[in-house]
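Every protein chain but one is kept in place in this view of the complex.
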Amino acid sequence: MGKVMLEVKDLKTKYITRFKEDVYAVDGVTLQIEEGKSLGIAGESGCGKSTLALSLMGYYFAPLHYTSGDIIIDGRNVSTLDTDEVRREVLGKEIAYIPQAAMNALNPTQKIIRFIEDVIKVHKPEMTKPEVYEMAKERFHILGLPEKVLDQYAVELSGGMKQRTVIAISTILSPKVLIADEPSSALDVTSQKMVIKMLRDLMEKGYIKSMIFITHELPLLYNVTDDIMVMYAGQIVERGSAKDMVFDPIHPYSKGLMGSIIVPETGTREHELIAIPGTPPNLKKPPAGCRFAARCKYATPECKIYNMEMKEFGEGRSQRCRFSVEHLREVYANG
Amino acid sequence: MAKELCLSGKNVTKVFGFGDKKTVAVNHVDFDFHVGEFVSIVGESGSGKTTLAKMLLGLIHETEGEISFLGKPREIKGRKQKREYWKEIQAIFQDPFSSYNVFHKIDAVLLDCIKMRGGKKLPYEKKVEMMTEACSFVNLKFEELTNKYPFELSGGQMQRLMIARIFLLKPKILLADEPTSMIDACSRATILEMLQNLRNEIGMTIIFITHDIGLAYFISDTVFIMEKGNIVEYGPAEKVILNPEAEYTKRLISDVPKIHEEWDLSTV
Partner (left out) sequence: MKHILSQVFHSGKFVVGFCIFMSILLLMIFYPIFNPGNPLQIVSIGTFAEPGIYVSVYDAVDSDMNTLKLDEAPAKRLDSVLKSEDRVKMVMWFDAAGIPVDNLSIHDTEALLTLWEENYDATIRPEGMTKADRNYFQRLDGNLKKVIVTHDKVLARQDPSSSELSVIRTIEDTDYVNIKKVANVKRLPLGTDNFGRDVLKELAAAIKTSIFIGLVAGSIATLIGLTFGLLSGFIGGLVDDFIMFITNIFTVIPAFVLLILISYSIGQDQRGPTTVAVVIGLTVWTWTARAVRSQVISLRNRDHVNLSKLSGHNLFLIIFTDILPYIASYVIMALILQISGAILAEAQLSLLGLGPKTTEVPTLGLMMNWSMLYTAHLNGYWWAYFPVILTIALISFSLNLMNTGLDQVFNPTLRD
């Protein structure tokens, strides 16, 4: 077992709307990632995936507010730091975040190298500009990005190239954790593949120690991450290795998600799609009991009463459904 | 193929702008869609698939070439001809949130369809019956929807209501422009099933436009692959996806992550 890079204990965060209502977007998430491992987070939109990504940075700004729980990055608890300290000491250096539209964040009037200089200036003020340039050049070379990009402006780059450049800039300080929130879903498939390859390279060459990858595209997750975690209504409902999760999902919600996968390969046309009726619950008033019960076709009236915790089963796997693993497997086998 | 031709195009071209700013969005494409077929047009952004769709719908005019409808050249110059044509071809768009006029109630949306089918003078009870039938076709309850506004529904429900609208209109051709790309995977299955029902139960020809080659393979009989305004490959879904001939199709398929087969990252 490797060194634990990121450990999150019972993290709870909420949004406060303009009308002073609380939205419990992340409600008791516990997870840990070891060095060299990547974790995928899957779920529908509105399940709190992106909020979890924002919350993990420990950098909170309105309307997102921290409620309770710990975020421990390589042994250091960052949830107790104030926003200024987080910005100075944690962001970029310990943890890097890439949102979906990251490529649009590049100021079009600046050359790419300026962004790198900016990042370095905060964390390593002793480095001179030529040193920074050399370092950036080397890193870009290793990551397969053309060196001339450094002297170009963002507008001169294509969407995929911009996104890869942003990733290279945000990981220039070799952070311990990289959080990528749908980094490739705005791109065409070819650029998406390049982004994924780059993330893989970053992991393999040790520039990032661990990665959290968030997407709603399950085939992508299966190919990118070691483990997959399924989120529903602000909570984790199941966790396991990517292979187990895709081919042997246990929680009814995971089962539904995995049943909706469509890929262009033999057998797809024969495979029956699973649909989950309804929509995720409103997180202003999360329902009692199992949050998925209202949409679950296997639910019994008891499901809406008992609040379940994650139960471990098998190696590194856990799930939240009230029913036993054997029972669920049997139910799925009989259709 | 013995099947009757539904919509076909010869040399269809669309050019935007002129002079230096000339862009050829659709470049001399030929196609034949047959009655009752489930056709997919697959392409990445900028491939001209949406432009082609708008030309098929008659929302924009082709610069060159000819589109034939039911074997005869399509005549949609005048307003009246357009109206007649639009009784036969209808569309579902990508973004359900922008497909509705937010100031109109759901009833108004459906009543408008009945009116278009010439049911303006029907008694109200009959209209309600028709709307209820349409809603139940897409697993919605009309009693729950009446007097509501579209934005009170979820994305999936809105898209289903769009299908209910098509059910009422019963056109010969349905053009679905990325109807599932804005909704979650779990609701996607329902929409796809309903589109198949429209084809199987009413015999509609469905033209499905998508960027997702997996989806096209899953659902359609025939697949057209578009690249930069050209149709680079077409044929039965099994053949095009499992044994692609065009380089572009091969690349497109290899770039999509898969589950059972190895995803080769070294090719980029």
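As written, the chains take the letters A and B, and residue 1 is the first residue of each chain.
Everything below uses one rule, namely that a contact is a pair of C-beta atoms (placed from the backbone, for glycine too) under 8 Å apart; a residue touches a chain by one contact, two chains touch by 3 or more.
Quick caveat: nothing in here was measured; it's all calculated off a predicted structure.
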Among B:F69, B:Y100 or B:F142, residue touching the chain not depicted: B:Y100
From B:M55, B:C113 or B:I253, residue that would touch the chain that is not displayed: B:C113
Interface residues of chain B (partner: the chain not displayed): 57, 59, 79, 82-83, 86-87, 89-91, 93-95, 98-104, 112-113, 116
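As a convention for this text, only the chains that are shown with their structure count from here on.
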Footprint of chain A on chain B - complex, ascending: 44-45, 139, 154, 156, 184-190, 192-193, 211-218, 237-238, 241-242, 251-253, 255-261, 263, 265, 267-268
Residues of chain A touching chain B in the complex: 44-45, 188-190, 192-194, 196-197, 200, 216-220, 222-224, 246, 256-257, 259-269, 273-277, 279
